[in-house]
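Left out: one protein chain. Kept in place: all the others.
Let's turn to subunit A:
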Amino acid sequence: MASVEIRNVRKAFGPVQVLHGVNVDIADGEFVVLVGPSGCGKSTLLRMLAGLENITSGEIAIGPRVVNNVPPKDRDIAMVFQNYALYPHMTVFDNMAFSMKLAKAPREVMEQEVGRAAKILGLEALLQRYPRQLSGGQRQRVAMGRAIVRNPQVFLFDEPLSNLDAKLRVQMRAEIKELHQRLRVTTVYVTHDQIEAMTMADKIVVMNGGHVEQAGPPLELYDRPANLFVAGFIGSPAMNLVKGGMGEGGFQAEGGAVFPLPQSARGEAGIYGIRPEHIQLREDGMPATVVLVEPTGSETQVIARIGDTPLTCAFRERVTARPGETIRIMPEMDLVHLFESGSGRRLAA
């Protein structure tokens, strides 16, 4: 096992800059998720870590060793690909044993190591099958098995769950997390799905446009997003972000509504953020017109309008209001987020 340090790494494909100086520190045994929208450079960063892309400038160190010029096979990493990249002409056993076969390991060692990984993943019965004969979830497990057999310092996952259906994805998510808790191997996991990131990570690195927007534990990102991008990206449904300015008795929204501010609010906030689950139904709340009601069972999502400002709310209570009716709502004062309008930075509140 090893720590990973990414220091001021840049990547350019010809004239196109993809990564603009990325810094990430990954502690030994940590589960780090790189998350961001398509094209943010997260997969490129992972591939640079694996050695599949070269590094334009900056440094990547695995353990004490800078690996910029170390070929992939000597980096002591194992990667799970989005399409699994299983060798279709080899059985599950041969797929998992391939790295040992290349290293000319004796047959008994191969059987022992593959057997160990197969046991962890419950693949014992499938070892003689070909990838074609497996379901998506089983292929996913074989891909992980191939990585486990390598006994690597670092596991790399490149959107490993995106080819699975929703139910299997949740199940595999739990399995990967459990696997990490068992093996305690440093893991870097790339996804565009913020729920995957929130549920699995010890540390999330939110990337956007080749920059790191914020890095930290999931709940810190949720509670104290450093900027507008992270605020909008983390959390589902997304945070309400209302434009406006500080005014008399509260935050003056462009749509005309006035939102209450916490006591500690200071500075010139241009954007008022409140998560849907932090809006409450209160008798003394602000009147809002219901636009849409979406009951999901455990909670009820309501889109309601105050003045011209639409707000998404998620209530624990069952809401019986119909579109057009008025409900009274109130943001939870200490859970309000305030951002600068120009830079989008969070204002200390």
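One rule holds in what follows: contacts are C-beta pairs under 8 Å (C-beta built on N, C-alpha and C of every residue); 3 or more make two chains touch, one makes a residue touch a chain; residues count from 1.
Operating definition for what follows: contacts and distances are computed from a predicted model.
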Open item on the list: Suppose you had to identify the omitted chain by its UniProt name; would it be "sn-glycerol-3-phosphate transport system permease protein UgpE", "4Fe-4S ferredoxin-type domain-containing protein", "Fe-S cluster assembly protein SufD" or "Carbohydrate ABC transporter membrane protein 1, CUT1 family"?
Closed with: "Carbohydrate ABC transporter membrane protein 1, CUT1 family"
TODO: Return the single residue from A:I26, A:I77, A:L123 or A:V336 that touches the missing chain.
DONE: A:I77
Task: Touching the absent chain when the full complex is considered, from A:Q133, A:S264, A:T326 or A:S343 - done: A:Q133
Task: Interface residues of subunit A (partner: the chain not displayed) - done: 50-52, 72-73, 77-79, 81-83, 85, 87-90, 98-99, 102-103, 128-133, 146, 150
